[in-house]
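All protein chains but one are shown in place.
Presenting subunit A:
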Amino acid sequence: MNNKHFLMGNEAIAYGAIAAGLQFATGYPGTPSTEVMETLIKNAKKYNFYAEWSTNEKVALETAIGASFSGASSIVTMKQVGLNVASDPLMSLTYLGVKGPLVLLVTDDPGPHSSQTEQDTRSFGLFSNIPVLDPSNSQEAYEMTKYAFEISKKYETPVFLRTTTRVSHRCDDVVLDDLKPSNEDIEGFSKSSRWVIFPKLAAERHPILEKLQETLSKEFSNSKFNFKTGTGKIGIITSGASYHYVNEAISNNKDLFSVLKIGTPYPFPEKKVIEFINDIESIIVVEELDSYLEDQLLQLFGKYGISKAVYGKKNNIFPYCGEYGIDIAKVGINKVLDILKIQRIEIPEKLISKNEIIPLPVRPPNLCAGCMHRTVFYAFKEVSKELKKQNIQTIFSGDIGCYTLGNAPPLELIDTCLCMGAGISIAGGISRTNKNSKNVAFIGDSTFFHSGIPAVINAVYNKADVTIAVLDNRTTAMTGHQPHPGTGKTALGEATKLIDIEGILKSCGIEFVKTVSADDFLTCKEISRAAIDYNGPSAVVFRGTCVSLVKSTKKCTINKNKCTGCKICVERLGCPAITLNGDIPEIMENCTGCGLCMAVCPVDAIKEVDEQ
């Protein structure tokens, strides 16, 4: 049988975990990590393992730890900012170690393409003493996932499998093993003081943990995932996606360089690196995000009294920020060649450079046509205008999800956005420190369960005068429609108890709790106003369905004779279904008939038509 498959890096990781005998998988969605769990969920029945979307990354990790303590082979998936949420259990887990192998898949997002930060999980490995594997393509992602389970089992330590967007979201041809369902029994939990972290145990375990780092550094020095190519006198040390950028940048000048590709950045494979630099005159380090390899290398030089030139981020040869590519690799390497007085590597002549391109239409990300969030945001915007006339300022705290786009023009509603679940607490802080302001926090349904609830409790307990607007579209839309506790469905598609958001809000002590359908703009506005006017914490659950999940049969159109061309519908809403290629706006195919534009048109020129 041909075992060659065209797989995304994230899919390859999922199959690697299955090949390693996976029994338990948990995660929280976040780009670019999401497809790992999605692929696992699709395959859970076939290969006989358990999979769940947990309410947040900390809970996902803790759940998997429980499984691992019982001997199960487990994986936890999240993105780099999710790792911050999970860092509390993680820092203690590293002291205890694991029983069943436990692999943490964390994806970093240089760029960033869809994240709040550009943080580097390799540095988190160093910080937490957890070994890190760093693949560069889908085949390697597959092999390294199997290896991650192997070393986790062998050394009873959690292991990071860390990728970046270009590894997670690249697709390659991958050769897979014959995958079989896991038939091994899970041993089960046995009581032991080893699983109870007391100061005495921590003190006992710490030296063992430190010793393990030396052992692993030695093991990694012999790993096939760290390898050298070329024989030139200039050494390039690199890892992950950058390895490919380097290879392509030097492809016509190979004789000049030797390349050491590091697949196991933490613990640093010291012996391997020392061997590599023996015959090398100067060293270039090419890596995205932190100057992690460079720092390790410089430490090594200090430790062994080696003196050779190292060119990297610290001497401004390469940038600290943003995603790398072949061009950045070339420019950096050429800077070093200039310093060494060696002829530069050639950069091909371009047909056209970016700034020669004529002006083009801009396409910023936007809430979808007919998205319920637009209706809610517009309702609050109208209310805030009314309040402004009475000299009352309304401050809006946003959160992470599609509705972060409430910040985009023309709505421009969101005043703060920090991290998942922070909207409500920030609004609380603002309410205590601003005299004449009304404070509204937006939070999505999945985010509410992720980390919103403690903030609700805090707002009530500490008497914050905030209005909590829960934007409930019954899915985790931003990451691709994963289910959550408010959907009544598990990851594996089973029906489960639907956790009632209104019930939680009430039991947290909020007395003003209202529910309104986001289809009805005028009621949305009315209730928003009432919630803001209410003295003390109040909450409104705006309920609708994500437009990309349901096909609408309705559509609106503009009556050209009635329309005055005032452009209010265009300029205030930013609905992508309304375009202007003349004086009178036009409504296009992607209209869902949500009716919001009907509500804002001052002359009643927009009508609903049936689209059967």
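To be clear about the criterion, a residue touches a chain if its C-beta (ideal position, glycine included) is under 8 Å from a C-beta of that chain, and two chains touch if they have at least 3 such contacts; residues count from 1.
Basically, contacts and distances are computed from a predicted model.
S.K.: For the chain that's not shown, choose its UniProt protein name out of "Indolepyruvate ferredoxin oxidoreductase beta subunit", "Pyruvate synthase subunit PorB", "DNA-binding Lrp family transcriptional regulator" or "Sirohydrochlorin cobaltochelatase".
M.R.: The chain we cannot see is, by its UniProt record, "Indolepyruvate ferredoxin oxidoreductase beta subunit".
S.K.: Of A:Pro181, A:Pro319 or A:Pro410, which residue touches the hidden chain?
M.R.: Among A:Pro181, A:Pro319 or A:Pro410, only A:Pro410 touches the chain that is not shown.
S.K.: Determine which one of A:Lys191, A:Lys224, A:Arg363 or A:Lys389 touches the chain that has been left out.
M.R.: A:Arg363
S.K.: Spell out, residue by residue, where the missing chain touches subunit A.
M.R.: Interface with the chain not displayed, on the subunit A side: 4, 6, 31-32, 113-114, 137, 166, 169-173, 241, 244-245, 247-248, 251, 325-327, 330, 348-354, 356-368, 402, 405, 409-410, 570-571, 574-581, 585, 588.
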